[in-house]
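Structure incoming, see below.
Missing here: one protein chain of the complex. Every other protein chain is in place.
Chain lettering (A and B) follows the sequence in which the chains are written, and residue indices restart at 1 in each chain.
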Amino acid sequence: MDSGLLTLVALLAPVAAFLVLAIVAPLRRAGRPGAYFSILGATVSLGAAVAAWRGYDGAITRMVWDWLPSEGRPLATIGVLADETSTVMLVLVALVAFLVQVYSLSYLSDEPPQGLGRYYTYQSLFAFSMMGLVLAPNLLQLFICWELVGLCSYLLIGYWYQKPEAARAAVKAFWTTKAGDVGLLIGIVMLWKLAGTFDLGELRAMATGNELPLAGLSIITFCIYLGAMGKSAQFPLHVWLPDAMEGPTPVSALIHAATMVTAGVYLLHRTSWLFALTPDVLLIIAWIGAFTALLAAVLACVQDDIKRVLAYSTVSQLGYMMAAIGAGFSTAGFFHLLTHGLFKALLFLGAGAVIHAVGSNDLSRMGGLARRMPQTAIVFIIGTLSLAGIPLFAGFLSKEEILGSVWAGGLVGPFLLLMLVAFLTAFYMFRVVFLAFFGTAPAAAGHHESAHHGAHEHDPPMPMLLPLWILALLSLAVGVYSTFIGPGLVALPEGAAEHTAPGWLTPAAVGVAIAGITLAWLTYQRRTINAASLASMFGPIRHAALAKFWIDDLFERVLAAGTLAFSSLVGWVDRYIVDGVLNVVSVWTVTTGDEMRTIQTGRAQDYVYGLAVGLLLLLVWARWSLT
Amino acid sequence: MPETIAFWSLAVVLVGSALAVVLSKNLFHSVLWLALALTGTAGVFLLLEAEFLAAVQLLLYAGGIVTIVVFAIVVTERLVGERITQTSRRITAGAVMALALIALVVNAISRQPLPTAREPLTTDLTRTIGESVLTRFVLPFELLGVLMLAAMLGAVYFARPED
Partner (left out) sequence: MGLQAYLILAAVVFGIGLFGVVTRRNTIGILLGIELMLNAVNINLVAFARFSGSEVGMVFTVFAICITVAEAAMGLAIVILLFRVRRTVMADHLDLLKG
């Protein structure tokens, strides 16, 4: 079968599972049978995706059906587009979706059956939406799947909707990404107005063939970037991602590590030929990316919640990818997307195992887990080393490529920021490792929960452990392959820029990472450096970081004030203008009526007088206008 | 020349008594001035060589109508004691309006080319009127009789004593 057909199968399997689960309520409410059904769909999807990827022979395949008719050619089509980028991304999405669904069987085993069925329905829908986005042959289908993905994210973050924080976090995610989505829609429509088509292939041909007028193109690309800014949590629309950790950990692994948040990066990579025409927007993207990376890394250093650390880490890494795109080398960003998807999902799932064992997200409740959960510790450390960018692990080459491309793009400022971020990344991740897995367990101190939890602190059961090992081994494999052979995963699309990194880059990057690890080791493991005094060294920054730099508060105040002001304005208009007009009209009518009534005196004499006056006027008119 | 004098004096009498009718405070005096005005009109008819009409005017108007008005006044018993002003609030407005109307009509009349001399009468006017009434206008004449009857009946009915 050719790649196009296989991708179609991969796309349709999860939506079939979703439809069945959505319609056949008994299957869904039964819980575990519904879960198995969904996992079956995910398996088919994964198989088809891998087959499509391996079977891809370089020929871009499109299978589209006409959707919105218009005169001449259809306004929009739906279907699949299989090329190098989409097939490999499809594999990532299908793989992580499959592993997460298997993992959730055990992680959510305490959930009531209806809840479990609901969860897997949403998971299938999400898988379909994300794949639809990845395989979209035109911007319209991409946007529709984009919105669907946002919807699923809302549904899944708010899975435990009875918790007020979870409900609020889901709404916050939805609205923040929606703000970006408005920009995306505007950009897409403006682009259609400029180019006359939504189709990616046609647009690409127009862009590379210099048929697109450049005037106003910057606004279009910036608007499209706004959509990516929302979904990929760039400053200032990053505020939703840490709060989204209220959802179940497998959801975080799937959506907020590997797939949904990467949709922005994917979009920019897909349309890189368009952005290449507007270098000023690319510069903005690079700077915002680098700044986001630094901001998130600083925030990650002060978090006590293990999932929050990982959330900020994701924001930071997304900033990395955006910086590479901004430098003009979107392939490097895409490569990091793929590796990051692997090891961040691994880290999240590992954190889930830890949370499941300890019963809490709080780092201060954890300690010395390596002894009791050895396998979890090993896979988690593999993930951490990948994130830190150590050779032989997955993140090494991709991070290098990003640093190299930022340097080659001539962006010195972002480059320095990113080096600092590499240092901080290694530092805060290993802080987590040392605090959670090494050291001593927290003092029981009469806490009645700790004895209860001691019984749980062991390696997780097979449905949770197997995905962990799969991801860890994949990370290692990719890492070894890329260290020695190169970025074989991602064949460079034709016309993409190539760069060679300066010789000092690799040692510098690795050195910076090792420095971070060392600092963490000294502070948290050997306790040579006192953590408190280290913290007080950065007193004001730390204080600001703990308040999330007041960005959330600012948003809230502005939105609340704005909405209140607007609604009081509308209320005033309604009361005084709309109602006012009506009231004035009615008052005038009544007053006029009262005054006119006095003419009707009831006396015949007055009526004769009126008659006479009328006659007089008539005569005057007859005399002067008819003569 | 004598015609002019006659006309002007009749005009003075007529207009003067008409004014007195509408301006007099005493109702009975108004009625008497009306009688004079009606007589003046009869004089005008004479000037216009319509003797029959002058006779009819005197008989019916000056005689008949004045009589019934006097009777009506007596019946309503507001004869004396009418020292209070009778005219109502609209004196100025009414005057202005009446003057305007007069002015307009006069203006319209003056602009028309109207004959200034009359042809001398060749026939006996009374005879002509009589013949017309009984030949050409016999139907209105008969209907007039019916009208008179109806009016008489109506007046009798309205003014019947209460019981």
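The working rule: a residue touches a chain if its C-beta (ideal position, glycine included) is under 8 Å from a C-beta of that chain, and two chains touch if they have at least 3 such contacts.
Only a predicted model underlies this, so the values are computations on that prediction, with no experimental measurement involved.
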Visible chains in contact with the missing one: A, B
Chain B, residues in touch with the chain not shown (by the definition above): 3-4, 7, 11, 14-15, 18-19, 21-22, 27, 30-31, 34, 37-38, 41, 44-45, 48-50, 52-53, 56-57, 60-61, 64-65, 68-69, 71-73, 75-76, 78, 82, 86-88, 90-91, 93-95, 97-99, 101-102, 105-106, 109-110, 114-119, 125, 128-129, 132-133, 137, 140-141, 144, 147-148, 150-152, 154-155, 158-159, 162
Chain A residues that touch the omitted chain in the full complex: 597, 599-605, 608-609, 612
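Keep this in mind: only the chains that are shown with their structure count from here on.
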Length of the line joining the C-alpha centres of chain A and chain B, rounded to whole Å: 105
Of all residues in chain A, those that touch chain B in their complex: 605, 609, 612-613, 615-616, 619-620, 623
Sites on chain B touched by chain A in the complex: 88, 90, 93-94, 97, 100-101, 104-105, 107-108
